[in-house]
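One chain of protein is taken out of this complex; the other chains stay put.
As written, the chains take the letters A, B and C, and residue 1 is the first residue of each chain.
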Amino acid sequence: MAEFEPKIVAFVCNWCTYAGADLTGTSRIKYASNVRIIRFPCTGRIDYMLLLKAFDEGADGIIVSGCHPNDCHYTSGNFHARRRWIMFRSLCDFTGIDTERIKFSWVSAAEGAKWADIVNATVTSIRELGPYTDYKKVAKYPEKEVSHG
Amino acid sequence: MMDNLYMPYLMRIERITYEAPGVKTFMLKFVNEADQDKFSYKAGQFGEYSVYGVGESTFCIASPPTRKGYIECTFRQTGKVTNALSGCEEGNIIGFRGPYGNVFPIDEWKGKNLLFIAGGIALPPMRCVIWNALDLRDNFKDVTIIYGARTVKDLVYKDELKDWELRKDVKLVTTVDPGGESPDWRGEIGFVPTIVEKIAPSSKDTIAIVCGPPVMIKFTFPVLAKLGFTDESIYTTLENRMKCGFGKCGRCNVGKVFVCKDGPVFTLAQLKELPDEY
Amino acid sequence: MNIDKRLVRKDSLEKLFDILKQNSKTIYAPSSKNGKISFNVAESFSGIVTEYVQTSQSSKDIAFPRTEKILDYSKNKEGMSVKGTDLKNLPEVILWGVRPCDASGIGELSAIFNWDYKDEIYNDRLSRVTVFGFSCNKSDEYCFCTSVGGNPGNTAGSDILFTRLGENGDYLAEILTEKGSLVVSMSPDLFGKAENIDKEKFLAEVPVRFNHEEIRVKLDKFFESKEWIEQSLRCLGCGACAYVCPTCACFDVQDEAHGKSGSRVRCWDSCGLSHFTLHTSGHNPREVQSQRWRQRIMHKFSYMPERLSVYGCTGCGRCSRACPVDMNILEHLISIQEVTL
Partner (left out) sequence: MVDLIKRAKELIETSTVKVVIGYEQGTANKTRALFVEKAEDADKLMFDSRCVQNLAAYVTKREVKEKGKMAITATLPVMRSIIQLASEFQVNDNNLLVLGITPESKFIEFGNLVEVETFVHQYTIEIDARNKEMLDKLEKMSPAERWKFWIDELTPCFKCYACRAACPMCYCHRCTVDFNQPQWIPVPSHELGNLEWHIMRAIHLTGRCIDCDACYNACPLSIPLNLLTKKMLEDAKEHFGGYQPSLKGGHLMSTYKPDDKENFIQ
């Protein structure tokens, strides 16, 4: 059997992390190719539901990343986001969702190397955790016949 | 394999026509010819069109049963399914199940004049009847079509409107709402009820078929009454939210009447019996 | 008609349970979770709850599951393949411990699913179910089966109806159908002779509270009544009443996609929810709760009798028990009967 390649979805803000990831590329820093980047105007725009949807659709891990505190293009979007993540992460943990699979980070436009590190570290840790079968089992509802009751 | 009631036919999109902003017509052909052979319908019936993975949506069959081998549907992009349909391309496969519902009693109209009154996106359900009647033109006396839309751009079936205009055996009146005309607009300007009043078609031996937005319908009926049309000679179609199409899912009923089974075609006399719940 | 009546010793029920399991029947029976009783697969006889007036949920799930697949599709290079749901491998089911009001509800569900078009999915599921009805020895203030043509010992819908003969007593078993006889033939020793047993005196007493025929006639002219507004003022518009009801059959059809494949499912829906009838255009024929409450009552007591010749209510009283705001259907029907037009 081929080695498990985790699917990672990254929700990143346009102004810092996306630019940072760009820099990673232009600096020719190599990093794991398991990540699908989805660009948002701001981390403040990242709805809770998007994270769950990523797991629904088969993601094994999630990276959420934006501007460092005080660096938000819209002044406070990341502060709002941080507060939500504090609560949402705790709620996920409380319901038994594996919060080890959701990594939060601040990556600025100048931190191309940090982005590569974050992605590599995430891929390594998710690879160790294995596929997120718990959530997939629940999400792949159509695969099994509905039982009575 | 046993088919259940909810199994759609697979249909290939043969042709897509852009009718108006947000409005498209699909020409659909059966993927399996055997399905085509056992399929038949009559003017006025509807079906459930589906994009797999998105859902089903209800609208009429817009092509006449007199033209075999394909069906057409015209829809406006508004909800989840019509948005997905709108994203489909020629050659894509969608689902269709039907036909459901009752029919326009075209056979009973033999020897009469036909007056079609439609507004906006409500021409498609009527187009089926119009072509059905025109394909059997000798069965009917005068055929008059009054069709209005908000603006010139919003008129659907523009090519067919030209055909009808050129035909000697059809009287076509098109109109747009005041302010909706273009510089080269040669039709009428005014709301449909006003134009009906102005044209004043004779009610003698005439069947009126009215389809349109609720507000148009509401103001057209009194005009027709004034012209001498009886409630039994006025036909319209109703629409309600539906999921199954065959009287089970429980949401399209108006009082004890199921729009999907007892409708969608109703005479004004029948409508007046219904509670105000549509 | 002569009904085959048998006597089943109270300690024979467990033996019957075991024999059915040995014959690879899946047994659904009332069990308790969070203090609420519903039908679940019973692994052991001891897990079956027996002392209850009524289960919190009806048994309709068995033939009309809350969510069921109707087809699978997958997109491939050649185009599209679609496969209808395959019910061949459904287990043979014994529905154990159904109250007569639930059992008779099967008839009403069947009427909905089989008028005009026949719903094969529903029929297929139902055909695999053998219903063990258990007459009611107890009732409560929510029960009104006798007002809608039923009774605590009603045989309708059951394949075998068990009636307990007194506190801790043995059971009278009325074998009502082929399916019932089949069960007897699996374990003939357990079904002894029953002579001259009058089950009536062991049944709960449920007084008749209204006349359903009268209400049907009255509802014909009741559409515009203000009563609907008054009754529904405290209704908050959830679907609890519909989902616990043994005869509510309204459903939604939804697609669930997973990449290039997925399925279409049928799932419960409720006329009490505000989006039930909402058009995409934003127009809603039933905009306010009073219209939706009216639909619920009219559907059950006027439209269904007229169109399907059955009433959409078996008097189980579940909706009243489940309602978070004490919308008591019995009380409301009585007030409809009493109010002058």
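We adopt the following convention: contacts are C-beta pairs under 8 Å (C-beta built on N, C-alpha and C of every residue); 3 or more make two chains touch, one makes a residue touch a chain.
The model shown is predicted, which means the values in this text are computed figures rather than measured ones.
State which residues belonging to chain C touch the missing partner chain.
Residues 33-36, 38, 56-57, 66-67, 140-142, 229, 232-234, 236-240, 242-244, 252, 254, 256, 265, 267-268, 270, 273, 275, 288-290, 320, 322, 324-326, 328, 330-331 of chain C touch the chain absent from view.
If the hidden chain were put back, which residues of chain A would touch it?
Residues 48-49, 52-53, 56, 69-70, 76, 79-80, 82-99, 103-106, 118, 134, 138-139, 141, 146 of chain A touch the chain that is not shown.
Would you write out the residues of chain B that touch the absent chain, in ascending order?
55, 79-80, 83
Rule of thumb we're sticking to: only the chains that are shown with their structure count from here on.
Report the chain ID whose CA centroid sits closest to the centroid of the full protein CA set.
Most central by this criterion: C.
Which whole number of Å gives the spacing of the CA centres of chain A and chain B?
Roughly 48 Å separates the two chain centres.
What is the distance in Å between the mean C-alpha positions of chain B and chain C?
40
Using the touch rule from the top, collect the residues of chain C that touch chain B in their complex.
Residue list for chain C touching chain B: 70-71, 73, 75, 79-80, 82-86, 112-113, 115-121, 223-224, 249-257, 262, 264, 266, 269, 271, 276-281, 283, 285-286, 291, 295, 298-299, 302-303, 306-307.
In their shared complex, at which residues does chain B touch chain C?
1-8, 10, 12, 31, 50-56, 78-79, 82, 93, 95, 214, 239-241, 243-244, 246-251, 253-256, 261, 275, 277-278
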